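Left out: one protein chain. Kept in place: all the others.
Here is chain A:
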Amino acid sequence: MPLALVQFTPFPSLSHPSFWHKLTQLKLDVLKLSDAQVDITGSYGVGRLIRDREAGAWISVNANLAVEEESFTDTKIPTRSVAARGTLKNYNTIEEFKAADKTMLFNECADKIWESIVTNKDTSLLNSFLIITYADLKKYKYYYWFAFPAFVASPSWHITERGWVPAIQAGFSEAQMSSIYEQLLGNQPLQAFFVVLTPSDASTEVTVSAIDAYVPGATVGFIDPSAQLQNPGWPLRNLLAYLRYSYPDSMSSLDVLSWRDTEIPREGWKSRVGSLVVGDGSLSKAAVVPNARPNAVGWEKNVQGKLGPRVADLAPMMDPTRLANQAVDLNLKLMRWRIVPSLDLDKIAATRCLLLGAGTLGCYVARCLMGWGVRTITLVDSARVSFSNPVRQPLFQFSDCLNGGRPKAECAAERLREVWPGLNASGYTLSIPMPGHPIPVSPSLCEQVQQDVEKLEKLIEEHDVVYLLMDSRESRWLPTVIARSKDKLVMNAALGFDTFLVMRHGARHTLDDNSRLGCYYCNDIVAPADSLTDRTLDQMCTVTRPGLASIAASTAVELMVSVLQHPRSIHASASSSSSSNYADIIDVEKTSVLGLVPHQLRGYLAQFRNLHIVGAAYDKCTGCSEIVINAYETEGFSMLLNAFNDSKYLERLTGLDNLFAEGEKALRDVEWIEEEEDNDF
């Protein structure tokens, strides 16, 4: 009669997220740096067959040894499950975890099980397990490795030719199965191991008893986590070791009931019976009885099927930064779902914004961009936070002003990251050279200026939108030129006392014959010059109504978003006046999904009124005309140096000086601009 080797299904482990939450708490509050062993309790049920609804085939699902929050605290075991005692050892570093003496830990655990067999004649530790862990609390990653020590029988257990068969085929009646079911399920948690006794008279009654009631010839049973038809589950191994040690004379053959029913079945009992024998028949019985502890195996294999640790990554559930990112997106998506279904949020989120100026406007613009889910915000400023700043500049606070003040750009970027850690925010202290502000004749200073210009060129290159948010008119010139050369979208905001200007600079290359939109300097008939020196204090400071900056900043950001949502984006032609021109509102060409995309907005707070203005590009403009851009592109830094040092250079270059010479007539034509001019800085 050929005998087949009995092969046992390894225990798969299952860690519920609550187990890791509890371990985190335990580590922080109780264990701290201790790596003492902790007693825990796991549980397992029976393996199950699940009908695949699509294919109709049965899928066998082995039961896992599961650990969860309650594993640490009490012995509250889920219903229809068996309790298993375990030991947890948590390491403080990944290195210690890797270097842990696994063989020693494993042997300790196996020794305990063996001792319980030999000295206590006890089966309660037969299914004990070991788990080693390392909790990377910063990354919410948990490294762990389970071991389920099982004694290797020598000679091994074999099964008779019949193999494992349904219990009904092995002689158990329906009534007997129901009786066993009721007796087993009547005790919760379930007994892991038991004996099924049939009274000696021909009665059909069966009694389920604890394992120490075993008498030779009785059927032993165990709650079987395996769902494989011909493979019993792991816990049977140690039960067999226990029986072979405790009843050495009657272990030549043994009937085993592998119990797999924890629900009254609809389609027949799933529990199975096998007749096991020691050895494959080729050995004499003399070789049997072991006294020393047999070898044990049982480290769990990982996903790759190798003996090695596993990793639980709980960051998507626990990492506050990732949760915040999801929440920010969710908020915006709600707007899309409800109001504007065709809004392209990804485009906005992917827009990299460079904010030149981290003052009142810069702070508000940054916050508003964050609200739109913009991921990359870079701030540039040359100043430090001063005592007058925090009340008006919402990213700063009193402590930032102490000890000379923190650099504004870096400080603002840090604050932005505090608001939303998912933001890629950075700050650079940089002063932007200005036309009409000569560079002192000193090689080292000149070199510094050149470095600053190069840095600015690099920053503009690396971003998609440049915000001009400085407090002077002439400091906007250099970034205007560079951004025009690189054809970036420029958003410009400037404040007067109760007026503001928000505008977008036109694109360098037009797609069709639409007239090009102008820049900040297109309406000027003089080149930007020193507006800062020789001014009184009230003229130098930005003295504005406090609400104005947030209105202007929000307007600038919303204008950018409207531009980005327009199909022609930076090339969108401008809608003109807000006063009466409703034609624009229905003119698809001039609107985005969010509405109009004006060129310039002038706000008058005293009248609570905004005016839309469209200004064409001026071919003699000192900021965006091709003459200037070409000179910058061919001559580079030396051209810029001319502009900084010689206040008449730009006017000569563009021919504005000739124009100026035409006198009064030209001035009268553009008189209204001059009135406005002071308000812009």
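Following the convention adopted for this analysis, a contact is a pair of C-beta atoms (placed from the backbone, for glycine too) under 8 Å apart; a residue touches a chain by one contact, two chains touch by 3 or more; residues count from 1.
Methods note: contacts and distances are computed from a predicted model.
From the set "2-oxoisovalerate dehydrogenase subunit alpha", "Ubiquitin-like-conjugating enzyme ATG10", "Pre-mRNA-splicing factor rse1" or "Two-component system protein A", the protein name that UniProt assigns to the chain left out of the figure is "Ubiquitin-like-conjugating enzyme ATG10". When the whole complex is considered, the residue among A:Ala175, A:Met317 or A:Val543 that touches the unshown chain is A:Met317.
From the set A:Gln7, A:Gln607, A:Ser638 or A:Asn658, the residue in touch with the chain omitted from the display is A:Gln7, counting the whole complex. Residue in contact with the omitted chain (choice from A:Glu263, A:Glu418 or A:Asp619): A:Glu263.
Listed by residue number, the positions of chain A touching the unshown chain are 5-10, 12-17, 19-20, 48, 50, 53-54, 59, 61-62, 64, 78, 98, 102, 141-143, 152-153, 156-157, 228, 231, 237, 263-264, 266, 295, 297, 299, 301-314, 316-317, 323, 326, 329-330, 333, 337-338.
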